[in-house]
Each structure stands twice: as structure tokens, then as C-alpha cells.
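In what follows, a single structure is set out as C-alpha cells and then discussed.
Right after this comes subunit A.
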Amino acid sequence: MTQASRTRISALSAFAVITALVMGMVVSAPANAATSKTTLIVGMSADLDFLDPAATMDNAQWKITYPCYQRLVEYNGANTDVVPGLASSWTISADNLTYTFTLKPGNKFSDGTAVTAKAVQYTFQRLLKIAKGPADNFTAVASVKVSGTNTVVFTLKQVSPQFLYTLAGNYGGIVNPTVAAEEVAGDSGQAYLANHTAGSGAYVLTDWKKGQYLKLEQNKYFSGTKPVLKTVLFKIVGDASSQRLQLGKGEIDIAEGITSDQFDAVAKEAGNTVMNKPSLTVDILYMNSTKGNAALKDKVVRQAISYALDYKGLIATTQAGNATQMRGPIPNGMWGQDPKAFQYTTNVTKAKALLAQAGVSNLSLDLLYSARQPWWAAEAQLIQDNLAKAGITVNLKLTEYATARQMIDAGTFDLCLGVWSPDYADPSMFMNFWFDSNNFGLAGNRSFYSNPEVDKLIRYAAKITDQKKRTAAYIKAQTIVIDEAAYGYLYQKNYRLALRSSVKGYVFNPMLEQIYNVATMSKA
Partner candidate 1 sequence: MLKSIKQLVKNRFTGGAFISLCVIAFIAIFSPLLTPYSPIDTKPEDRLLAPGHLHYFGTDELGRDIFSRILAGTRISVGIALFAILLAAFVGTFIGSFSGFIGRWIDQVIMRSTDVLLAFPTLVLALALSAALGPSIVNAALAIAIVKLPIYMRLARTQALSISQTLYVKSARTFGVKSGWIVRRHIVPNLLTPIVIQISLDIGDAILLIATLGFLGLGAQPPTPEWGAMISTGWNYLIDQWWYPTFTGAAIFITVMAFNIIGDGIRDLLDPKAGE
Partner candidate 2 sequence: MNQDLLVVSGLNKTFSFKNKGVKHENHAVKDVSFAIKPGEVFGLVGESGSGKSTIANLLMNLESVDSGEITFNGVTIADSKAQNSFPYGDIQVVFQDPRSSLDPRMTIRQIIEEPLRFLSGAKKTELGNSSDVVRLIQAVGLREEHLDRRPHQFSGGQRQRVAIARALITRPKLVVLDEPTSALDISVQAQVINLLKSLQSEFGLTYLFISHNMGVVKYLCDRVGVLNQGELVELASNEDIFNRPTHPYTKKLLSSVPSMFKEMESQ
């Protein structure tokens, strides 16, 4: 054998041996210790898109922005009422059209500049100019005026009972006017704010490794109580089982991706806690009564479907029992709900009878849904099975979210699964969005339900501020839409979250699902 070939062979085998050695060395190195007490790590299922409060409409992203910005008013702990935030006080004119806010002095943005009335004005003018989703919440605003350094005046076009509450939402976050300097091609700084924060909240986004994690650190100019947590990391762990494993090992403190059926097992493991709170999130079935299958125009058919549904089975399967069947469109815990409202029960015989009464046979319907909610696949298959028992064929149409949204907007479906959670604690969030015949499609009325009497009742209720009168009108409307089975009123789900027991101070506010009060949390 010659020298050359010997060298080649030994090089080749050396290569293999070294590769094996490196792997061995790496594997045997000790695993790292548990995380520090001033660092909170949240496991998220997916990376985030963009963080501009004037553009984002997704609670998942709000978990970053909410603690980085402050708002004129804030939700009060677990309560859905608002309390002073940046504004120390406000006055409302007698005609309910003018709101005057007085800012608390001393608040500073993360670059040290003061939060002024100008900044408030800049924030809302920018939001309206950008005209994305958040702007839809402020259509009532006619003008925002500065009157003195710390006073800002909002003038409305019409009475808007929910105005104050929308200010406490994520889109009410006050943006540092210095972002104007970051403007690219007239985007009002959108590209910059998509992956930066510029607020006066307790935290600042300091690092975003795409696909890996987002890192929040304390805003050193924050004027409030200094938070305990120095760092909050939002780590992307796509798979539910991995999150489960990482939570068990203490690698993450909160696991957002735990699926319904895992919670019981997670709760049993030492060191874990599962929080389980009623929420205002409801899971419903859109029944397209205008553009869908002609049979759905008949309320009797919709009633039949409502009777055919196995509510208990749905709750047991998709939420492992952690939900309650709805009583009409407004969830429990929201004022305006009719506690005596009619509730459909599972009654296949009755469903069949109603179908016969409507003269419908061999009904075949498409059920549209996406993978957006992890339980929808199971839910869709159960509904298919439920309706089959009543003699209705259901064809499942699993569609990607973007496509499903477009189809919902266009009304090209018969049945569709949906969830709805209120942006502010007002029944109009349900009644006016769901049933107003002006809101067909994505705007809210996804059953394409139209009833002039209901329109009249709910429009009236939305324009007045007297809660008693509003309740009466809404209850009247509810009776109609329940009887006409405008939607399949499925269930109101609990909000469950898996945490390490060492995580202290977490407060759940039903208006702020998926958002953590990191500034007041700590780790034991």
C-alpha cells in the first residue's frame, strides 16, 4: 500500500472518529442548572409577527407590548373596570362626546423623555393615519387636541359607551413621538415599531432572536414601582409535548402551549400548578343564514342543528370538561346576560322532527374551520358525528387561517367554527357585532343573520348610556336570536394556564387573556 492511500484512509477514519468524539463529549457535558429567580421564562407555541400597537390586533403579541407601554387608563387587576393609568383623572361632558384627560406628571419613556399630552395626541393621530385594525376601535373619535402640557381632549362623533374601555386595550398604549425619526418611506415608523418597543411601561424589548425568543428587560426610566423580575424571556417551543417536558424540568416557568388533555397530568406533577379561571371567551358555530345552504335560511333547520349538538360531549372532548354550555350569546360574568334565557339541550329525536317539519331531507352542509384553535379539529369531527345522527351530512373543510378568514368575510360557507372574546367589558361586544345586519362577514356578523327588529333593538342599546335600558333591550334581542338559533351557542371556556408553582403574583384579567402582569410577578 502506498503512502498516499494510507494517508487518505487514515484521514477518512480520523474524520469519522473525531466526529464521534465530539458528539460524545457534547452529550456527556452536564446539563445546565435551573433558571435564575429574577428571570421569568414563558414558553410560547409560535413566534410573533410585529409589535406596533397601532397595527397589531393579536393577544399573542400584546403579551410583549402591554408591559412595555402604558395607557391613559388601565384595567384594575382581575377586574374588568378601568382605573387611572397615565391619566390621573378625566372628565366626560354631559353629552358624552368630550373626554378630557389630565396626565400624571413624571412618567418617562424608555429613552428618558417625558410622557406629555403631545405624545398622547401623536399616538392617536398616528394610529388613525395608519388605519389598521386598531383604528377600527376609534372610529368614533373626531379629534384629539392638546390643551397644555398634561391635558388632552378627545372629541367624539357619537356616543360611545365603550370608549373608555378601548383606551385600556393594547391599542391605547402611548407611543414615544421620537419614533417619527425612524420613519421609512412614509410608514410612520411601522417597520421600526414592528420589532422594537417605544413606550413608558415597566419593560423594554431588548432582544428578539427570530424563531428563538423575545427578551424583555426593565425600563430604567419607569416611574412606577420597580418590578422584581429583571428579565422576562418568551421562548418559542412549538410542540406541546416539548413544552410539557420543559415545564417539568423547570426550563420554562409558564407553558402556554399545553393542550386541553394534558392539563390534568401536568397538574399532578410536582412543582407545577394549573390555573383554571372562567373567561369570557366563547366557542360558537356560525350558521350562515344568508349566503349558505338555502335550508339554513329556515330557523327551524337551525333549531334542529342546535338540538342535534352534543354539548356535553363537546365540552368533555375539547375542553376536558373545563367549560360551560352557553346560555344565549352573552357569556356568564358579563352584564346584560339573560340568566333565564332558553338553553338548547341535546335531543336527536326533536332535531329529526324539526327537520321533517321544515321539509328538509338529505341535508348536506360544509363545515369550515382552521387549525387556529387546537381543539377545532376534534370539535369539527364531533359535530359531524352529532349531525350525522340527526341525518345531516357534514363535510369538513379544514382550511388555513388566512383562507378561512377570507371565506368568512365572503360568506362562502354553511357552517363554521369560531371563538370570540370581548375587547372590553360591554355586551355590545357580542350583541352588536354578532347580529347587526350591517356587520356581515369578518366585521362580526358571521352567521350573516338579519332581523330588522333585532337591528333596531341593538342599535338603540349601543347609543345610550343608561345600563338598565340597555340591558332590557339586549335581553329582548337575546330572546329572538336564541329562538331563531342565529348561531350555535356552544360553550364558554375556562382559561387554563400551566405554571411552575414558583411563579407568584400572576393575576388573570379576562380582558387581558395571554397577557402577563410581569411588573408585579415574581419567582419564589
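Regarding selection, all candidates are chains of the complex that A comes from, given by their letters.
One rule holds in what follows: contacts are C-beta pairs under 8 Å (C-beta built on N, C-alpha and C of every residue); 3 or more make two chains touch, one makes a residue touch a chain; residues count from 1.
Bear in mind that the values here come from a model prediction, so they are computed numbers and not experimental data.
Chemist: Which of the candidates 1 or 2 touches subunit A in this complex?
Modeler: 1
Chemist: Under the stated contact criterion, what part of subunit A meets candidate 1 in this complex?
Modeler: 239-241, 244-245, 259, 261-262, 265, 310, 313, 316-317, 371, 374, 377-378, 380-382, 384-385, 396-400
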